[in-house]
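Of the protein chains in this complex, one is absent; all others appear in place.
Then we have subunit A:
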Amino acid sequence: MSEQIEQALSRKYEAGFVSDIESETFAAGLDEEVIRKISAMKNEPQWLLEWRLKAFESWQKMEEPEWAHLHYAKIDYQAISYYSAPKSMKDKPKSLDEVDPELLRTYEKLGIPLYEQQMLAGVAVDAVFDSVSVVTTFREKLEEAGVIFCPISEAVHRFPDLVKKYLGTVVPRSDNYFAALNSAVFTDGSFVYIPKGVRSPMELSTYFRINEQNTGQFERTLIIADEGSYVSYLEGCTAPQRDENQLHAAVVELVALDNAKIKYSTVQNWYPGDENGKGGIYNFVTKRGICHTNAHISWTQVETGSAITWKYPSCILKGDNSVGEFYSVALARGKQQADTGTKMIHLGKNTKSTIISKGISAGDANNAYRGLVQMGPNADGARNFTQCDSLLIGDQCGAHTFPYIESRNPSAIVEHEATTSKVSDEQLFLCQQRGLNAEKAVSMIVNGFCKEVFKELPMEFAVEAGKLLEISLEGSVG
């Protein structure tokens, strides 16, 4: 093993608030004892344990929401194990030969290098040469700029004041059913802090956490952009990811202090399940950011995976002149169900928000947009523009739009536009007459439909997202 790799590995170990118990998987079920054990395993300070326990207390009193436009069998929360150790090497597939060929075909089409394919598919590999050295240089550059980007479990120990000050301030412990559950049992996630006036020298990508095993089904992310700073954060990757755990309930909190800007981009491609939707991931996410004076938060998301997606990245525009944006492409095909949207809460004066939502449904899929725009009594001169477009491929799918507008300030302006269109036979015929096959044609038409959102994504992400849609739509035209 090269020295570099050894270093990288040992560094991780040094960070090591990881005790031996980690190699065990908890029995199914959730009670106080389980939460104490999770906390103990991570050597957490008392305040965090108490925080978790309070979240658990709230969760127990809450009801699972049923208002979303989703249908699924009731989840038995006592049948889930809330801590599972990384799979041991011997339980993993020995090589790509043992992995679902369908998955490999997709990796190939996305042009994913072999070592990454192995990682994504969970093949037992000892060390990943390229990626380790990439990670090391990446970390060094960030440190130079004073940017903190580390697992949140590590931040709890290294930057306890920051974590304590901000954790749960944007998404309170008892905000909603899934957020409360996450607060009680979260395993890990990212922590980012950008110091005053610093522009992060590179895009922070969860890709660099690719070989951190098992961030788990209850991921927790906290990003703090101090005054006048800027960061672009990329979550996820285009490769379809499989996970043993069906239920995912993540929480992401963004804090943009005065004059700061956070750009948060997601490409989510969890396994949607087989053709009957079996085995697909349920993804219940709470994402919210708070903008202080003149701050700016921009959410961009491309959602193609999961059996069920329930997700509303939101902005609280607390400071005057702050700006919130939401650009979303949500694709649902086969038996997939997506219920996504955003909330823009205008509290400060002259706050602005833009919502561009593109929903694509194919097969039997259902896609719902749910958006709330709230203009508070002090939001003088606030403005919102919402554009909500749905594209249907085939006759069996559905699109639903639920815009909620609450204005308590007569000077605030809210504009809403909505369209529904179909990939028409004429369009398909034109493309085919020009030599393109039906699949290429559909993907091109869909990409055109999504253009306004894709242009918000970092360049290479946008290209991948386009390819991803193409692959995802394969077989959706007969």
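Following the convention adopted for this analysis, a contact is a pair of C-beta atoms (placed from the backbone, for glycine too) under 8 Å apart; a residue touches a chain by one contact, two chains touch by 3 or more; residues count from 1.
The rule we apply is simple: contacts and distances are computed from a predicted model.
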### Protein name (UniProt record) of the chain left out of view, among "Alpha-D-ribose 1-methylphosphonate 5-phosphate C-P lyase", "Fe-S cluster assembly ATPase SufC", "ABC transporter permease" or "FAD-binding molybdopterin dehydrogenase"
"Fe-S cluster assembly ATPase SufC"
### Message
Tell me which of A:Gly29, A:Pro160, A:Gly197 or A:Gly448 is the one touching the absent chain.
### Response
A:Gly448
### Message
I'm checking contacts with the chain that's been left out. Which of A:Asp76, A:Glu140, A:Asp161 or A:Glu426 qualifies?
### Response
A:Glu426
### Query
Taking the entire complex into account, which one of A:Leu48, A:Leu436 or A:Ile471 touches the absent chain?
A:Leu436
### Message
Take the complete complex as the reference. Which residues in subunit A touch the chain that isn't displayed?
### Response
424-438, 440, 444-445, 447-452
